[in-house]
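Presented below is the structure to which this report refers.
A protein chain is absent from this complex, but the other protein chains hold their places.
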Amino acid sequence: MSQPDHVTALSLRPVSPLDDDLEAYFQKCRDKLGMVPNVLTAYAFDQKKLRAFIAMYNDLMLGESGLSKLEREMIAVAVSSHNRCYYCLTAHGAAVRQYSGNPVLGEQIVMNYRAARLSKRQRAMLDFAVKLTSSPGSVEEGDRERLRRAGFTARDIWDIAAVVGFFNMSNRVASATDMRPNTVYHGQAR
Amino acid sequence: MSQPDHVTALSLRPVSPLDDDLEAYFQKCRDKLGMVPNVLTAYAFDQKKLRAFIAMYNDLMLGESGLSKLEREMIAVAVSSHNRCYYCLTAHGAAVRQYSGNPVLGEQIVMNYRAARLSKRQRAMLDFAVKLTSSPGSVEEGDRERLRRAGFTARDIWDIAAVVGFFNMSNRVASATDMRPNTVYHGQAR
Amino acid sequence: MSQPDHVTALSLRPVSPLDDDLEAYFQKCRDKLGMVPNVLTAYAFDQKKLRAFIAMYNDLMLGESGLSKLEREMIAVAVSSHNRCYYCLTAHGAAVRQYSGNPVLGEQIVMNYRAARLSKRQRAMLDFAVKLTSSPGSVEEGDRERLRRAGFTARDIWDIAAVVGFFNMSNRVASATDMRPNTVYHGQAR
Amino acid sequence: MSQPDHVTALSLRPVSPLDDDLEAYFQKCRDKLGMVPNVLTAYAFDQKKLRAFIAMYNDLMLGESGLSKLEREMIAVAVSSHNRCYYCLTAHGAAVRQYSGNPVLGEQIVMNYRAARLSKRQRAMLDFAVKLTSSPGSVEEGDRERLRRAGFTARDIWDIAAVVGFFNMSNRVASATDMRPNTVYHGQAR
Amino acid sequence: MSQPDHVTALSLRPVSPLDDDLEAYFQKCRDKLGMVPNVLTAYAFDQKKLRAFIAMYNDLMLGESGLSKLEREMIAVAVSSHNRCYYCLTAHGAAVRQYSGNPVLGEQIVMNYRAARLSKRQRAMLDFAVKLTSSPGSVEEGDRERLRRAGFTARDIWDIAAVVGFFNMSNRVASATDMRPNTVYHGQAR
Partner (left out) sequence: MSQPDHVTALSLRPVSPLDDDLEAYFQKCRDKLGMVPNVLTAYAFDQKKLRAFIAMYNDLMLGESGLSKLEREMIAVAVSSHNRCYYCLTAHGAAVRQYSGNPVLGEQIVMNYRAARLSKRQRAMLDFAVKLTSSPGSVEEGDRERLRRAGFTARDIWDIAAVVGFFNMSNRVASATDMRPNTVYHGQAR
């Protein structure tokens, strides 16, 4: 149980040195987060793939949206809980605890989002997220209509779908490669 | 059954005019494919999202890889079949028919990849793809080992995982928004 | 990928010559369809079984019913899609394309019937068909009541159930024996 | 709980009088079984459908086969247990008790065939039957090979598949119509 | 098929002699039931575990409750049917037949409780029981509210939950150890 952990189970080494833009980005991570998230280290074997991942991630999770950053992280965790993705539950569970200032909320969405005391808006959002994750082929107009009735705009619905989609991608890349989260996440914002 | 079809069920209109780089990209699609694929039109309400999608897509599906372009399309279709994504099955089913020159193969992977006469390599690849799609949390070292024994390198395994992940994302964005494929796909390479 | 295909994986040879009535029936198939459907060749190792299959099939799919022939084929394809039966999707997908004159409709029901633009009647019919296929033990009076409200008579409900049942049988005989469709189906009515 | 039971929930009345051949068949049932099985009464609204059902049923369950009549009934019950079909479990559970002279065996296959002490041959047969019932699209050559290793011929495999298919049909017709078994079955061969 | 049956597949022998209280309890079973139920024999390798099991069982199934003893047995059987537990279906199926004086009801709940003609109260109770068994993490206030509308008090809801829970425990202990029911159950109250 004490062997030193890898970043992934694949023998892919990060490019070194990285190009200046990426090196600067990693340095910014170290300055702001105290670490480079392992998912970035994992993608760093190919700088084109790393740039594409960062561009999509930052737009979705940090860009302008009718969804708050906390809401986007709640979606990330609810999706990752359905898919039982250890990496994403650890990293984004910490994010929910931090953004919400509510460590219990983070745990609840990791364990079972139905146990959290959510607003109707957020409950509708996570119900949609989990249905789209578990059974995408059965999502229909009635499901979009429930989001609209909960106050979401067309653009909000796109953003919910895009975040759900993104973590269904990331969960699978992480699970396929046995990606391991930085251990510092576990103690954050408890 | 004859109402004119939308691109998505969301009232999001493409930016017009697009920036020059994107306009040129759309023109290239028209020249080479005879159309702009509807997924691009769907993303065009936000040029940043469109660029991120194109960058990731082109790297994964058209960039260098130990997987042939046909193999990447076979993964796309096997994943989309599991998820029953009408958009992606239509567009990428056509791609398998075209790349393989084998219209029956395209149909088989749409319907049930187990019915196709595949090489051991390709069968192992699609078994992994479908397991990672249906049950990502149960993928483990034994699954990676099966890919290695079928001749895949660490980088190949990453690429399989990334394509599986990408279509698990796209399938959900398409299903969540009722994205409709260009009708021209249906008749291609039959 | 190019080995000549068998009719089934079982070493059962057709009776030869067939009795006159069956030989005439096969000749009628050749005249009207340009082939003997492989399912008939598969059953021809035993003429009693072949006759029982033909009698039930022709009554159900071609006999009098409140369901149109197209509707019966739509049920066949929706059931076969749920069960991922390569043989039946190929043969009856072609039939939907032919009867409807709508190649896209055929594809949609193969891929995900929820993506098709169906009348309320036909949607209710396929929802019932897929529930009865996936979870027969949970069908109850409420399900029949939904069919009645969509305009179906008691006899229509029997016919829907019987067609659903028949393809749940055929799908399993075809899958159990690796039955392969005549290749001519793939290109029909595209 | 005491309302008189219908044969099915559909208002379809038997043709009366039946043609001579069918009337004679019903009389034979009364003489040998002490009743006309309700499934026959249910089909009797249309004599063509009734004849097709009887022809297929009698060939499969009573005709020549490498499978004993008991084995065919064991398959019927294992399939019906998976599908939770009240009609078929009642009627064919009684048949297993009668053919085997072992009332416990009948109960075990109704409840969970894995609890029965079966020969390797019969266990392989029921494992195949239940896999073909629950997940027909995943049956492949390896599954047929397991049957061959358990001693089954190509013709036996066809017969297993055909019986599995038949009860996947009957279970759905019975569940769709709320078909109720003759109450006399319950007490037989206890 | 005729080897003498064990009580469980584990080589754990009952303490002998049992302490006086337990010996008296076993004697009471023999006097009233004509046997010691095998589940008690199975637990008798450890008298502390046996006493804890008896205490919980007797309180739940025989103690005061707003649920009749028959209703508690109906829950036991519906849960055990979902879990396909041969031991519990045999022993508690017999109990439903005995308490109800209705052998058909016992069979119906073993096979598919939806086939039984139940009062609205009992149907709501078994729907809750089976949902709590199959998908405990999705039970929410709406489910409790349905029980309240069917006339159940807070205490009744606890008792339903506790009986459902108990048989989800017993089913697993029995299945894990291949516990075999006393054969006398099979013929009781037919």
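Each chain gets a letter, A, B, C, D and E, in the order it is written, and its residues are counted from 1.
One rule holds in what follows: a residue touches a chain if its C-beta (ideal position, glycine included) is under 8 Å from a C-beta of that chain, and two chains touch if they have at least 3 such contacts.
Treat the numbers as computed from the prediction; the structure is a model and nothing was measured.
Chemist: Out of all the chains shown, which come into contact with the hidden one?
Modeler: A, B, D, E
Chemist: I'm checking contacts with the chain that's been left out. Which of A:105, A:160 or A:173 qualifies?
Modeler: A:105
Chemist: Using the touch definition up top, pick the residue from A:11, A:58, A:134 or A:183 that touches the left-out chain.
Modeler: Residue touching the absent chain, from the options given: A:183.
Chemist: Thinking of the whole complex, not just what is shown, which of D:65, D:112 or D:188 touches the missing chain?
Modeler: D:112
Chemist: Which residue numbers on chain A touch the omitted chain?
Modeler: 1, 3, 81, 84-86, 89-90, 102-105, 107-108, 110-112, 115-119, 178, 183, 186-187, 190
Chemist: Since one chain isn't shown, list which residues of chain B touch it in the complete complex.
Modeler: 137-138, 140
Chemist: If the missing chain were put back, which residues of chain E would it touch?
Modeler: Per the touch rule, chain E residues meeting the hidden chain are 9-12, 45, 48-49, 51-53, 55-56, 59, 63, 83-85, 128, 132-133, 136-137, 139-141, 143-144, 154-155, 157-158, 160-162, 164-166, 168-173, 175-178.
Keep this in mind: only the chains that are shown with their structure count from here on.
Chemist: Which neighbours do chain C and chain D have in common?
Modeler: Of all the chains present, those in contact with both chain C and chain D are B, E.
Chemist: Taking each chain's centre as the mean of its Cα atoms, which chain lies farthest from chain A?
Modeler: If we average the C-alpha coordinates per chain, D ends up farthest from chain A.
Chemist: Angle of the rotation mapping chain A onto its copy chain C, from a C-alpha fit, rounded to a multiple of 5 degrees, please.
Modeler: Rotation angle between the two copies comes out at 120 degrees.
Chemist: Determine the centre-to-centre distance between chain D and chain E, using the mean Cα coordinates as centres, and give it in whole Å.
Modeler: 29
Chemist: Residues touching two or more other chains, restricted to chain C: which are they?
Modeler: 84-85, 112, 137, 140, 178
Chemist: If each chain is a node and each touching pair an edge, is that a line, ring, star, complete or other?
Modeler: Drawn as a graph, the chains match no named shape, so other.
Chemist: If you go through all the chains, which pairs of them touch?
Modeler: Per the contact definition above, the touching pairs are A-B, A-C, A-E, B-C, B-D, C-D, C-E, D-E.
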